[in-house]
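Note that one protein chain is taken out, while the other chains of the complex remain in position.
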């Protein structure tokens, strides 16, 4: 008793699943190859591999470029994530709650760092830092203490905050939109001051959004190359820059091994976050 | 008759507006500086400027690196956007409609290109292309006709499709989620076949999401540097690579001028799209 | 305009049974209402008639033809959705014309048919509006016009009034019924609102947990409910748990002994309609007469509800018509409640059921 309706629908379903599967394979294939390659024994990739080895992973640890880059990337990403949340959460509250005049422009403006090419943003911020240094040079205190802006860790973090903010604002705004405002009013009517209501009710309820915001902010900042290229100080490297520089020099499975480690790091962070928040529902 | 409730709320409102304003300035300041700088007359940025001039804009046109880069970037971005939509729209339909087994994994997988650092993705795809070339080399047809994969336009577009897909799937999924499924059933009950219902009802209704998806896909592909660095063929440059190469050589307001043009291009695209779709509601 | 027959129609989702063996014969031009709480399978049944859900078993026949396997677009069933499901990007006229275009009607004929359909729902002047420019009531009428324009063999209504406000609903339900009667179109409506169902239906089908509990006219359901569920769902009932001691004698769990219709001894439930009970002096002459205490009084305009406790475990609601001279009893008053033996309906099966 299978009706033709069913048949054509089942067919459509299979077609759709085919497309979905295709997309999946398309995204996964390069990643699978790079994981495979990181275990090749020989230095120059060729098929079939001569054999498998873990040596490229151990090479990473003996290369100070990679370890120093990793540490700097972590510092910058953690700093930028924290500052980004401190700015982004209040901004999200503001956007979700008030119909103020600059609301629409602000909302659109927050998309800018997502859509302005990294290279343009990097240039712009670099130029901005240069000009700031020049302007600051006219102040006695800056001259006396020899404060540098260009290439400083603070300047790099400030720039990365720009990358974190759109994610933090959008993810927190999304959780606030799902929040029934009357639960805050209920807290007020039960005797809580607005500050008590925020910390005891609002914040716990939107925590999943904040966790997701932190994750995405961290990952985006950690992996950024384009902006960092211009802003990192002399003699310093973040992990992505270390990779780029290594690649200019030679191609061997070390790079694949570094990539695998980085994917593992991000994957772990996503899996942990996913336990708190269903990412696919928030993002 | 202003109650204290009101006063403290008005205060809170001002505080929030302050934060929002701060975030706005923080995002805008570098952009404003770069626009200002592009009109400086002197070559080395210094304050106050010697005077203003449009000459840096005319310099762009006489530099074939920039014009060639612009054309290649356009080709790649348009190609990747079209292919990305052709894959992304069916995938979005699939995710929004069916509770199939691989739905959650696919959904999470689609976030990957957003969160895996560009440099890792670039490396992975480069390695993948290298291996593909090696494997393909064993086929007689490839040998005979000397087909190259590494550095080809097709390979570059295929890689950029990876950047476009997450945006296209997410934006189209969001519009589908807002679509009342019963309007499609209404079309069927009125005598439309599923294909007629899709083209006459579903597609017109989700068009805003598709337009937004195209915009974001285009912009992200156009501005990409990290992945492109590895994949662009010898002697070819996209606009972001041209900017990077120019910066390694010298710093003058030309770069600011190029950035301004690029921001203008993206800004215009966003404003036009915004007439079709309230971006801040979809994204 | 055709007869609709459902034969043993069933829908299983894995081990879950959404609809079990529904058999129903809808006459030409009849207005049938499927009534039941949410999740009772009424909407699934309607969707199987429309062709959106493929039945696991059973047949659907429309105008004598077996359409069980036909896709929705070949069924000629006009459907009005709960959300109205208007095409947001098309004008009112284009919405109504959609079904006609799909039927490849000539370009010359379509405007006439659209105008006719819009006149039927009194929306003549609104042809060029977009759905979002209309009120909820107007959108509902466009949905109806769109479904009727294709001159369907059967009209399917899925909770068509649930998004209208209460006062508007009161007039629209009568309007739809009068229009349906005028057109003589076979109609199946789904609703969870018993008042709506009672007002609009020729016959009602009461469903619960995927099964048909009873099919009948309003009077049949109200006066001879098939089970405890129907007695509680269609109209109101005082349900007293207890047991039949001997034919004609019932004892409640609260210890009251009542006169009742004949039934075999054993556990049972007695259902009493609030308006069949009388209070005060008129209670004297009745077969059942119980002293009680007033616990709650509701003045409802046309009627007055009095909640009377007749034993520590039993409370009954008495509904009296509100006459200008009616005296409202006060909470705490002692009062007699009475009713004739035949006013009670006994259910021996399913006594343990809610």
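We call the chains A, B and C, going by the order they appear; numbering starts again at 1 in every chain.
Please note the rule applied: contacts are C-beta pairs under 8 Å (C-beta built on N, C-alpha and C of every residue); 3 or more make two chains touch, one makes a residue touch a chain.
Computed from a predicted model, the values in this text were never measured in an experiment.
Trainee: Quick one: say which of C:210, C:274 or C:344 touches the chain that got left out.
Mentor: C:274
Trainee: Can you list, in ascending order, the chain C residues touching the missing chain?
Mentor: Touch set of chain C with respect to the missing chain: 37-38, 165-167, 170, 174, 177-178, 181, 192-195, 198-199, 217-219, 222-223, 232-236, 273-275, 295-296, 298-303, 305, 307, 319, 321-322, 324, 328.
Trainee: Using the document's contact rule, name the residues of chain A that touch the chain not shown here.
Mentor: Chain A touches the chain not shown through residues 180, 182-183, 185-193, 196, 200-201, 204-205.
Throughout what follows, only the chains that are shown with their structure count from here on.
Trainee: Sort the chain pairs by how many C-beta pairs are in contact and tell me the top one.
Mentor: A-B
Trainee: So what's the Cα centroid distance for chain A and chain C, whole Å?
Mentor: Roughly 55 Å, centre to centre.
Trainee: With chain centres taken as the means of their Cα atoms, state the distance from chain A to chain B in Å.
Mentor: 16
Trainee: Enumerate the residues of chain C that touch no fewer than two other chains.
Mentor: Residues 51, 71-72 of chain C each touch two or more of the other chains.
Trainee: Two-or-more-chain contact residues of chain A, please, as numbers and ranges.
Mentor: Expected reply: 8.
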